[in-house]
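Beneath this line is the structure, given in structure tokens, with notes to follow.
Below, a portion of the complex is reproduced, with chain positions unchanged.
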Amino acid sequence: MQNEKIFRDPVLNEIHVYDQVILDLIGTPEFQRLRRIDQLGVTSSVFHGAEHSRFSHSLGVYEIARRIEMHLENFYPTQTPGDGLWDANERLVLLCAALLHDVGHGAYSHTFEHIFHTDHEAYTQAVILSEETNVNAVLRQVAPDFPEKVAQVIAKTYPNPQVVQLISSQIDADRMDYLLRDAFFTGATYGKFDLARIVQTIHPYAGGIAFDEKGMYAIEDYVVSRYQMYVQVYFHPVSRALEVLLQHLLERAKVVYDDRRERGLSTDFVPKLLQPLFSGDLSLEQYLTLDDSVLLAAINQWRFDEDSVLADLSQRFLNRVPLKSITVGKAQRHLLPELRRLVEAAGFDPRYYTAENDSFDLPYDAYNPDAKQQRTQIELRQQNGNLVELSEKSALVKALMGREFGDARFFFPSEMVKKQATDDMMAPIYAEFQQYIENGQLVEPETKNSIK
Amino acid sequence: MQNEKIFRDPVLNEIHVYDQVILDLIGTPEFQRLRRIDQLGVTSSVFHGAEHSRFSHSLGVYEIARRIEMHLENFYPTQTPGDGLWDANERLVLLCAALLHDVGHGAYSHTFEHIFHTDHEAYTQAVILSEETNVNAVLRQVAPDFPEKVAQVIAKTYPNPQVVQLISSQIDADRMDYLLRDAFFTGATYGKFDLARIVQTIHPYAGGIAFDEKGMYAIEDYVVSRYQMYVQVYFHPVSRALEVLLQHLLERAKVVYDDRRERGLSTDFVPKLLQPLFSGDLSLEQYLTLDDSVLLAAINQWRFDEDSVLADLSQRFLNRVPLKSITVGKAQRHLLPELRRLVEAAGFDPRYYTAENDSFDLPYDAYNPDAKQQRTQIELRQQNGNLVELSEKSALVKALMGREFGDARFFFPSEMVKKQATDDMMAPIYAEFQQYIENGQLVEPETKNSIK
């Protein structure tokens, strides 16, 4: 163990690497590329401290998995096959899966994938399994079937449920790292929880991972943290407004590209490294040259494009001029066409300058065979060894369980809510638009209260 | 403002004093006495870091009140009487009430008062109002009626509801300090919240104190913190077990004292400073000589008393040999007489060696005219100036509102759950007793599961 390598980490303090294979994976170009992909995309334009990358996050997930594995190996080493305890032979597959779980992520993934029909999960599998990649070469040195094992863990098809749950479940190394890391860098005072405590109470059983009942409060706190980060950070209206801008500008760029190509015009407004993406014929190698800087440099240049919608959206995005938004109750949804009409009357194409966006999250749920997306429920282990589902013991979690938190919003140009725009010929339109808004909510114009 | 005096504080970083009257109050013997009274009593025997005093807490409440007052004075100064804004003339009465709100507290107050029929709230009023005290002398220098005003704030009879609510409400300077301070010193990773954020969103109105809606998440977090500190720290079973011991040993000391006095025997096992307390004739001045050290020195000495129950309870208390406990569901309560019988059969007087204790808390509630103890609900102020009760906006608080958290426990000597006591003639009694316990709960003997 003397070849220990330590990475200082502001969130987890220190990240320890004892295995040459992990060190080699970190050194691959595919993994180094994650340094150039922000973890939170546009969110750093709202929480300016949150400029951390997927590289940091991936190291963090690795480190949390390593701490859990060390705990399991020290306290619950398997004695006989099938005893439900931890098999130390799973160590390396767990650590590699933790490190590589996001290796196929691209720039501003969620927005980007929507437009270009790429899929970061498929790319993660490809990076691990394709014999072209350095990652695959490093993994193959462990064993010929090792890449396949790592890929299975990420795909949740690996036979050992303990390994799978440590990477993907309602309380896994990935979620624990991103909640802590995003809380740290956004400067949220919420969103912290006691990682060390949770790690110490992890208790393996044949069906997966449980938590000793004495650690329940740390898990309660984790559930609350998750709720807080969602409603305060991930669902922040200005982040969502910037994502809408990004999505619309990429859609517009694609429209412009297709149009120019059809008309036989030059498409060199799309930089060389992005060309395969726009033409729809993108190899794995080409995908792996893409990162935030390639996309940002393109948007930077598009600010000067002759297509005025592309140029305007690009400059709004880069200069951080987000759309505004209001919450929309179900009963008021019927008013949106009227709002869109007013936006159009004010001179904005509603396809690019308005949007609806619903963001809701379920902080915790017990297993529900009828749910669209099934969840592995959190199990507590009692003194006598019996397992019990978290909400049966935690009154706090019971209160939250199965409830969705979030909101539905309508986005529009900030011009629409300009005040005292008397010198603006659109002023009457703005004034009419503003009658639909009260305390940040969409309302029937006649229901507005007078301000007290 | 150049005579600023700064106290370094590990919780609030710095405590700033700008007023000579505050500095003089801190310097009084009555206030200095709070250094010798622990904030959390026996809890430091469970959370060993929590050895902080009521002196620290009182400075903290003052500092939080000062920060709030500075915020109110800067942002919401009253313009015309009755406009619902903040009147800077209330500054000193607020700060003095904050500093002095606990000045009448005694050693291990809650236990102590129960036995000796003292009342720390009455003593707080007396310290402020009695012309014998240095505190009163300092306050009178401000104005002849100033002590009366300070006392009214603490008694919640002061006419300005803003001042009263900042000292006593569901979210006041006192609670905010003790939650933060107790979390800090116990080493809880929970129980933190964003004080600065809450202070900045305080918004006065004619009826008291509201909070800008934009600060809602900080208040949610405060409500959760409160919940967490109660269930994890204040209701900790071992703390409650030590409190039971303390209560029973003081009861026994009183019984022994009364008995010896009746029989004309020497009562000098009670130290000089405690004599007035036991004889039931205690002046304010005598009360103010009492502190933790007087009580602890007495218990120290009682370990060697000839009354074996007093000696044994004293040594258990001082050497930290707490009673054990189990939770008691309503349906199982009928079994307690049988448990007490077994404790007695094992040689322990159940009056002193067993106890029932229920600890429940309501983390937050809206105003309820029918409740025993009425609460000032937390009001959020929306953009348009309307007030709305917290749970109408916070789905998290709505989920918690009106729910009680906590448990009911039965306490007994740890000997009863001794394992492998084959050399002990009481072993059969212990074994029978243990049949009533499963996973820390009282159960019907026949319902015990076999351990898996």
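Letters A and B mark the chains as written, and numbering starts fresh at 1 in each.
To be clear about the criterion, a contact is a pair of C-beta atoms (placed from the backbone, for glycine too) under 8 Å apart; a residue touches a chain by one contact, two chains touch by 3 or more.
A quick note: this is a predicted structure, and the numbers were derived from the prediction, not measured.
Novice: How many copies of the chain make up the whole complex, given that 2 are shown?
Specialist: For the whole complex in this structure, the answer is 4 copies.
Here is the rule we go by: only the chains that are shown with their structure count from here on.
Novice: How many angstrom lie between the CA centroids of subunit A and subunit B, rounded to a whole number?
Specialist: About 43 Å separates the centre of subunit A from that of subunit B.
Novice: Where on subunit B does subunit A make contact in their complex?
Specialist: Contacts found on subunit B: 189-190, 192-194, 197, 217-218, 220-221, 224, 227-228, 231-232, 382-386, 395-396, 399-400, 403, 405, 438-440, 449, 451-452.
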